[in-house]
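The complex appears here without one of its protein chains, the remainder shown in place.
Up next is chain A:
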Amino acid sequence: MVAEIVPPRASSQPDNASQLHSVTRRAALLGAAGIGSLALAGRAAQAQPAKPAEIKVGIATYLSGPASVFGVPGRQAAEMLFDELNEAGGIGGVKLRPIFVDEGPGVDHFVGEYRRLVQSENVNLIFAGISSADCLACAPLSDEMKRPTLLWDCGTQRVFEDGKYEYAFRPQANATPEVLSALLYLLRAKPDFRSIAVVNQDYAWGRDSWDIFRTGLQTLKPGVRVAAELFPRFGATDFSTEITRLLALRPDVVLSTTWGGDLDAFIRQSNDRRLFERSTFVLPLAESSLERVGKSLPAGHIIGARGDHWFLHPNPADPALLARFTENYRKRFNAYPIYSTHHMAQAVFAMKAAYEKALAAKGGGWPTDAELAAAFRGLEFPSLTGRIRIREDGQGLEDQLIGTTVNTDKYPFPVMTDMVVFPADTVTAPVGQKSLDWLKTLKPEMVQAMPQPVAFKP
């Protein structure tokens, strides 16, 4: 075993040149002392970090376990986008190399992997991760180890509402806008519903998302009866108990933020027992299951994609970019890109934009870790469908797209019609406010203020 000994990167060295401009004796002495200490420290302290031979990016994603339905497409998208970036000459003339690590074994393994990526692989950036627990654990670690970290896919709003970080940023939305936009869409599409039931996976996301939805619902439309709150265990394959209860209770609306294999099973079994004919379903994560469930998901139900990620986006900022990405991804992996591939693209585009911003700010000089991290704050960069801005607290502002399922001859699975793209700032909790407190201040007028739906164009 050979220990790779890497000099600690200089983060903020005093600029000796500027001190020597006004030559007082004190300044000259200080400058000399500075130069002396530099010489003594040898190569461990460089005022200017040299251009690296390559930019290494550590990417944490699920390669095993149930969440690999998002993790594997995320990795595929990363491989494709890194290849494309390298073909185009890399960033600032430097090629990139992704290093993937598996989030599957849990938080303490991941924390060890994070340290390995920084201290052994000496990566320049880290993209982490899909699990909210991993994001909550690594955001403080990014400050400790001073390595820029992009929270590329996790949803919890707690990261930036409960903490302040110098090196962690999220180039995507969080749970609050993702769930609130589905609620607003429901209130507009079906204003007269009187009862609702929820079927969520029994873990943090299932509970959190229901908290957000219920708080928003109580504020915007008080008096709706909650017919049932069902939390089947995470990884459940049989939903017959839940479906039987829902058939008996006849709620007007069924909400489920379930994903992956659980959602596929829930949709198929609900379809078999004709639950879709009795209740309107609201499935904010169903976009990622569409190709698997196919026409088991009937028309007329509300679905979302954790952002404005949709290969048939009604008005993308750069239609050619979205079409090219969808086409290349389909050619290479034989599947339609789902939201996690969009999230990965956002992380890659944010990284590129931040490097370019930091390089420009330094007149072409290679940025230090601190300078690179600073470039992310307030950064605006393109996503596959629109533009995203990273706020001063590190949270990204991303538009949200919600639609209603419709069946067409062109695709073997339902697609969206009556699509509404919610502008990010209308559905995201402002800086410094906790989501649940902010949701209680919403006004019912915001339902009327939402943009007009756009129908599916074959």
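FYI, a contact is a pair of C-beta atoms (placed from the backbone, for glycine too) under 8 Å apart; a residue touches a chain by one contact, two chains touch by 3 or more; residues count from 1.
Just so it is clear, contacts and distances are computed from a predicted model.
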item: Missing subunit (named according to UniProt) among the choices "Thioesterase domain-containing protein", "Cytochrome c oxidase assembly protein CtaG", "Branched-chain amino acid ABC transporter permease" or "Membrane protein"; value: "Branched-chain amino acid ABC transporter permease"
item: Of A:K95, A:H109, A:R188 or A:R268, the residue in touch with the unshown chain; value: A:H109
item: Contacting the left-out chain in the complete assembly, out of A:P49, A:P66, A:G90 or A:P140; value: A:P140
item: For chain A, the residues touching the chain missing from this view; value: 1, 3, 63-64, 100-102, 105-109, 111-113, 115-116, 118-120, 132-133, 136-137, 140, 144-145, 156, 158, 202-204, 207-208, 234
